[in-house]
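With one protein chain removed, the remaining protein chains of the complex are shown where they sit.
Letters A, B and C mark the chains in the order given here, with residues in each chain numbered from 1 onward.
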Amino acid sequence: MGRGVDDYSAVLTSVELIGEDVVYLRARCPELACEVEPGQFILLRDPAWGLDPLLMRPFAVAGVIGDDIEILLQVVGRGTEMLAQRKPGDPLVVRGPMGRGFSKPSSSPVYVAGTLGSAPLLFARDRFGAGRFVLGVPNGRWESFVLWLKRRCPELEVFSDDGSLGSKGNSLKGLSPDEDVSVMACGPGPMMAAMANMGLKDCQVSMESRMACGIGACSGCVIETSSGKKRVCADGPVFDLQEVVWNG
Amino acid sequence: MGRGVDDYSAVLTSVELIGEDVVYLRARCPELACEVEPGQFILLRDPAWGLDPLLMRPFAVAGVIGDDIEILLQVVGRGTEMLAQRKPGDPLVVRGPMGRGFSKPSSSPVYVAGTLGSAPLLFARDRFGAGRFVLGVPNGRWESFVLWLKRRCPELEVFSDDGSLGSKGNSLKGLSPDEDVSVMACGPGPMMAAMANMGLKDCQVSMESRMACGIGACSGCVIETSSGKKRVCADGPVFDLQEVVWNG
Amino acid sequence: MADLSVKIGSVSLKTPIVIASGTWGYDEELWRDDLLGHVGAVCSKAITDGKKEGNPGVRVWETPCGLLNSIGLQNTGIDDFVDKKLPELEGRGVPIIANVSMEDEKGLIRMVERLVPVSDRITALELNVSCPNVDHGCMSWGVSPVLTGQAVSMVRSRWSGPLWVKMTPQAPDPEAVGRAAQESGADALVVANTWLGMAMDVKARKPVFARKVAGFSGPAVFPLSLRLVWQVAGAVSIPIIGCGGVSSWEDLLSMVMAGASAVEVGTGLFRDLHMPESICKGLSRYMEAEGVKHVSELVGVAR
Partner (left out) sequence: MADLSVKIGSVSLKTPIVIASGTWGYDEELWRDDLLGHVGAVCSKAITDGKKEGNPGVRVWETPCGLLNSIGLQNTGIDDFVDKKLPELEGRGVPIIANVSMEDEKGLIRMVERLVPVSDRITALELNVSCPNVDHGCMSWGVSPVLTGQAVSMVRSRWSGPLWVKMTPQAPDPEAVGRAAQESGADALVVANTWLGMAMDVKARKPVFARKVAGFSGPAVFPLSLRLVWQVAGAVSIPIIGCGGVSSWEDLLSMVMAGASAVEVGTGLFRDLHMPESICKGLSRYMEAEGVKHVSELVGVAR
């Protein structure tokens, strides 16, 4: 599972609105598609931008189809907004594959996602096989996203904070530290901190952090771990749940 | 002939390569199309750019077709390169109509253009009627541009520095200060300085200069005239040939 | 729309957005309500005692997210401003700040004396000790706390209206300059004028500008201006007007939270004439969402 650390030219092959402010992107990038492993990520930039936005934006790889990589992108700021407006045929600059992904689960896999955290887990499920796939969303505005995900992952168990989609409440309810499962998780900090508090033993989490280089060069993306500060982009983004210091 | 001084949203309706590095653009912008006069110009920006390139780019209006304005754009740097890559349907930000254009000629019009200088003169010809239309180009690489222009303006007289297109030599040869004509000219500085030396009496020239605001606010685009520094964007771009100080 | 009015000392403005000196023209067609309706005031182009031709050669140059300018204080002089420009500007319905550029003591005093009789038509006098684009005077006053204090005192003893001092970011000790201006009677500080930059014409193998260096503005400099506002706001008790690179409502809020009571905008307008409107709309939405009644509640909250 190597870090590629290179910039490639890719071409968008598909752009699909799959939820409120959520876009599915597919980009042809054979160099990456043949290498990337679940949990690894890439950085994107639009070559049509001038020097602003300056930095590339990190996204988990959500799957591989032939020469194409898949991405789920939520519009949250200017970079993602500009990327979401691109059309099939448009060029992209892609850096990757980046970081250390998920290790092969040692027992039956359980996937735990908060909203867009489902992206790397979809790819993991493609590689490691289906298992429980739990998704937490805030509210009913996520309906079309959930429907899209369900087509891709029929075993999806949905929880929503306000009960308007799937079951009401916390997506972690069904998890127990005593079960002999290998959990892979990606979602908001509080969700993963709660998992740490539950004392899950075999759990890998994919972390996020603001990045500048994405290649391990700047130490800009560090998080606190039991063995000191670690770079999300190069030492992660996947870490052992127990290794991460949640109030760091 | 008012300056509009406003920013509008426009939509590209046509993008056509009409020469080496020369693109014909048509953009729907009804507010502008109904107002703009020959010799006036607009500024363009791509709303998909971030904050870089920062400034809008000035271009002469080459004609009006219904709600659309026409532009001839030569790729010379990053801004023009980025604009030339846009496609029909893409949005543009347009500022204008800017500046003071050509006054109605008092006798029969003669148009004298250096390469892209033909843009504002095409529009003037549409309004003031055909007359001699002289075009100077450097060499044979301008062939497809010349062919395009000839379709639009069959009376075109072509001169090229190296003789590979039309007649060899100086496009000003046929001009004389004694003729009773109204000359309108747009082209490189040396061409227009040479015209000034010939002592043409009735001659309006359209000038270029680096611009920041394009609305007369910054005094960034001044040229030297017999009555002091004048702003190309607000006091021009059309000046009386004799008013301009050519070694300013 | 929320109430966006602000007070800078005794000066009330309907929005916290002032158009910075040298970035708006006197031409009538620029004073339409749809362009200036969201603007609290407009600063005049720098005024000097005599008429100035300004600098020769290239005057503006784009850089990544920024602009270099070397206009060199081109203007028609104080007499023309008082006799012709001011009467023209009257009735256009926008408060005018007179940007008075320090060159030497005699000229400054004469300018202030010319302005005193028309002080009712001038919302504030902005003393410019910070233009980097002329060889003598101006910025050489603003880099020094002592000279800044002297210049401010000269104006203060003659001018009883609101007095703003526009600082230079080139001052080695901006806190000291700000304190000197305050002690000498300034009512507010504009932080700040352009930064000193440069561009090279690689084809010609020489600097782009005749004077080599030029004034640097636009979004590129915003992180620097914000830092300067933060520094100076910590050193003085008079109001601060942030200036340098503001191009969004978030920029305005950042300046305000760092301690500014209002902002000036310039270069951003060149790119988007409707920027003051978008900033006001964004600010208004923010204030409504956060239950903020007056911009003043946010001044310095991040300190």
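Please note the rule applied: contacts are C-beta pairs under 8 Å (C-beta built on N, C-alpha and C of every residue); 3 or more make two chains touch, one makes a residue touch a chain.
These figures come from a predicted structure and were not determined experimentally.
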Contact partners of the omitted chain among those displayed are A, B, C
Answer key for C:226, C:241, C:262 or C:295 versus the chain not shown reads C:226
Per the definition of touch given earlier, which of A:31, A:52 or A:67 contacts the omitted chain?
A:52
Applying the definition given at the start, please give the residues of chain B touching the unseen chain.
50-52
Which positions on chain C touch the chain that was left off?
63-66, 68, 172-173, 195-200, 202, 205-207, 212-213, 216, 219-224, 226-227, 230, 245, 247, 250, 253-254, 257-258, 286, 298, 301-302
Residues belonging to chain A that touch the chain removed from view:
2-3, 5-7, 45, 51-56, 93, 95, 210-222, 228-229, 234, 248
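We adopt the following convention: only the chains that are shown with their structure count from here on.
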Looking at which chains touch, is this a line, ring, star, complete or other?
complete
Per CA centroids, the chain at the heart of the structure shown is C
Centre to centre, using CA atoms, which chain is the farthest one from chain B?
A
Cα-centroid distance, chain A relative to chain C, in whole angstrom:
46
Return the distance between the CA-based centres of chain A and chain B, expressed in whole Å.
51
Name the residues of chain B that each touch 2 or more other chains.
51-53
Multi-chain contact sites of chain C, meaning residues that touch two or more partners
64-65, 219
